[in-house]
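So the structure is just underneath, and the comments pick up after that.
Removed from the display is one protein chain of the complex; every other protein chain stays in position.
Chain lettering (A, B and C) follows the sequence in which the chains are written, and residue indices restart at 1 in each chain.
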Amino acid sequence: MTEIRVRFAETDQMGIAHHGAYVDWLEVGRVEWLRQHGYVYTELEAQGVSLAVAALELSYRQALRFDDVVRIEARVTAAASRGCSFAYRLIRSHDGVLAASGSTRHIAVDAAGAVQRLPATWLSFLRQHAQQERSQARC
Amino acid sequence: MTEIRVRFAETDQMGIAHHGAYVDWLEVGRVEWLRQHGYVYTELEAQGVSLAVAALELSYRQALRFDDVVRIEARVTAAASRGCSFAYRLIRSHDGVLAASGSTRHIAVDAAGAVQRLPATWLSFLRQHAQQERSQARC
Amino acid sequence: MTEIRVRFAETDQMGIAHHGAYVDWLEVGRVEWLRQHGYVYTELEAQGVSLAVAALELSYRQALRFDDVVRIEARVTAAASRGCSFAYRLIRSHDGVLAASGSTRHIAVDAAGAVQRLPATWLSFLRQHAQQERSQARC
Partner (left out) sequence: MTEIRVRFAETDQMGIAHHGAYVDWLEVGRVEWLRQHGYVYTELEAQGVSLAVAALELSYRQALRFDDVVRIEARVTAAASRGCSFAYRLIRSHDGVLAASGSTRHIAVDAAGAVQRLPATWLSFLRQHAQQERSQARC
């Protein structure tokens, strides 16, 4: 879990956070979720592997406004040797309202964009969490 | 149809256009498609109606790079009294490669965010194009 | 003082934070400095006054990278009935290096963009801090 505060630059002339800003927030949430579990994204990149975004989906439920604090809940939902998927919930912190939910699908690539295998430790870690997710979803 | 050129500011450290930039391009494509059909978005807003984004979906197929020219094909796929949906294809102009595809779903709202009816002329226009789309899809 | 962490979306293909991202960070630093002194920018806007940016200046000294934590030091350097100025220093947190410095000049405007007087409490507060700044600069 991490929190961001909506920046003035992220608003648009409707007086709300622009829908494009949420994409950057998902990314922040993903990076911080990894860090909180001991996996630092820059270390993955130092091993020559990046998680390119292959697909993105967002549902906007409640407008967010300048200065709102937003809790980003990220979780791994699937992991395979060459990629993984995340799901997200964006919660407005002051009242707990679900503002948006979304998902991203990622492919492991090298600096030239060629598909790679995830390092074994990363794959094992992601798989374990994806399985926990599925187990919890069943309950 | 409209074209954008990938800005340097839109690249990220993977050396490609950041996946978040595509969201702004869909928006540009949508606004220009409307204009090319005689419907100027600022005139809709002048009538007190905005098309808030309720959902967004993007599939990334081929990386785009700084200075690439990208053709944005937008089309209405559904229209109702209180909203509409668009679909998009992003084509890399120099070789015609499909770089990404996506869709957005919109709700007509007023300045306070309350759901509104689309002005009759806009609804009629959007419905007509959505029907054409469906007819063509059937062929 | 506030801290931001460089987002992946804020990098460019040079592998560093894009120079445009700094503008948003100055804004974050300004808003947080005000909040830390008991002045919430949304409350100024609720009184019908915004601080439009009239001028901006940035000097980039040391590149910032993805995941760097950056300390933003903001301070008021001048205040008058219809505007104010801020100066900023961006410090890379892990080693204390001065990464960038800058300034912004602001004009108080209403929602239509017409020049306004700052509310008396805001003006008094900003003036007091601007004077402290000048006193300290003399020592």
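One rule holds for everything that comes next: contacts are C-beta pairs under 8 Å (C-beta built on N, C-alpha and C of every residue); 3 or more make two chains touch, one makes a residue touch a chain.
Bear in mind that the values here come from a model prediction, so they are computed numbers and not experimental data.
Considering C:Met1, C:Leu56 or C:Leu98, the position touching the chain not shown turns out to be C:Leu56 (whole complex). Against the chain not shown here, chain C presents residues 14-16, 19-20, 23-24, 27, 50, 52-60, 63, 111, 113. Summarising the interface, chain A meets the missing chain with residues 8-9, 11-16, 18, 20, 66. Against the chain not shown here, chain B presents residues 5, 7-9, 23-24, 27-28, 31, 40-42, 66-67.
As a convention for this text, only the chains that are shown with their structure count from here on.
Taking the CA centroid of chain C as reference, the farthest chain centroid is that of B. The centroid of the Cα atoms in chain A and the matching centroid in chain C are 29 Å apart. Taking each chain's centre as the mean of its C-alpha atoms, chain B lies 34 Å from chain C. Distance between chain centres (mean CA atoms), chain A to chain B: 24 Å. Looking at chain C, residues 8-9, 66 sit in touch with two or more other chains.
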